[in-house]
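Take this structure, written in structure tokens, and hold onto it; I'll ask about it next.
Note that one protein chain is taken out, while the other chains of the complex remain in position.
== subunit A ==
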Amino acid sequence: MTSLISAIQSSNRNLPFAESFTVVPPTPLPFGPAAVLNKNPEEEEEGEGPQPVDIHDDLKREVAFYDTALEAVNLAREECEKVGIPFRRPEDFFAEMVKTDEHMAKVKDRLIFETKKIEAVQRRKSNKEQTLMAKERQAHRLAEKAKAKKDHMSAVEEWKKNAERSRGGLGGKVVDVEEEEDRLRGVGKKRAASDRKYGYGGKRGRFKQNDKKTLDDMSGFRPRGGFGGVGQKTVAGGSKKKGGKKRVGKRARDAARSAST
């Protein structure tokens, strides 16, 4: 032990601060057993105090190191002021640096790359969120639409019932809404004619194609134009039930009218 003490004394060169630049920040490190070792009895009386930090927790360890070093820097700055050593490097003082510009460029590139990476990840995350939100919104909108339709239909039903009730005095005749609409919309003459010829609705295919009979049927043909002919099949067919009375000429019709009145 004595040899250790003597060795300490002999190894100590007792340099003043200006030479040694040594600082011992008074705050003890917050690590587990070491912190306990350094604790004063008074501090122990105070109770819990800060929890000792696990030395193997990288982040916390480095933070503790950083804080201690920062404390040392502040102490050293004061000491330097006392001794008169300039501390801050002026802006216009250029000197060779430890790391080359090339290396620092690499460092910068890496920092930029990392920020970009972080941004990309965030963007991806937000995009994902947005698509999810959009999906939800779309579903919501569809549900709303369906509901609106349902409401409308039920309103129509209601109105129908009301209308039925109110028309109850008029013989209870119900107006079929669809038929009414059809009537209002109106079907073209041509359409009506072909419907008469071929029938309406049902399967298409060969039923609506010409067959031998209809192909030869020229009864509907009017060389002077006009569509009415289609329906005159029956006339051509020879049965003269409908067409028994032939329309007379205009003069005759006028004469007949004047005679009747």
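Here is the rule we use: a residue touches a chain if its C-beta (ideal position, glycine included) is under 8 Å from a C-beta of that chain, and two chains touch if they have at least 3 such contacts; residues count from 1.
As a working rule, contacts and distances are computed from a predicted model.
Within the choices "Brix domain-containing protein", "C2H2-type domain-containing protein", "Autophagy-related protein 101" or "Growth hormone regulated TBC protein 1b", the name that UniProt assigns to the complex's undisplayed chain is "Brix domain-containing protein". Checked against the hidden chain, the listed residues A:8, A:59, A:218 or A:259 yield one contact partner: A:8. Within the complete assembly, A:106 is the residue of A:82, A:106 or A:253 that touches the hidden chain. Considering the complete assembly, subunit A touches the hidden chain via residues 1-16, 18-29, 31, 34, 37-38, 55, 61, 65-66, 68-70, 72-74, 76, 80, 83, 85-90, 93, 95-99, 103-104, 106-107, 110-111.
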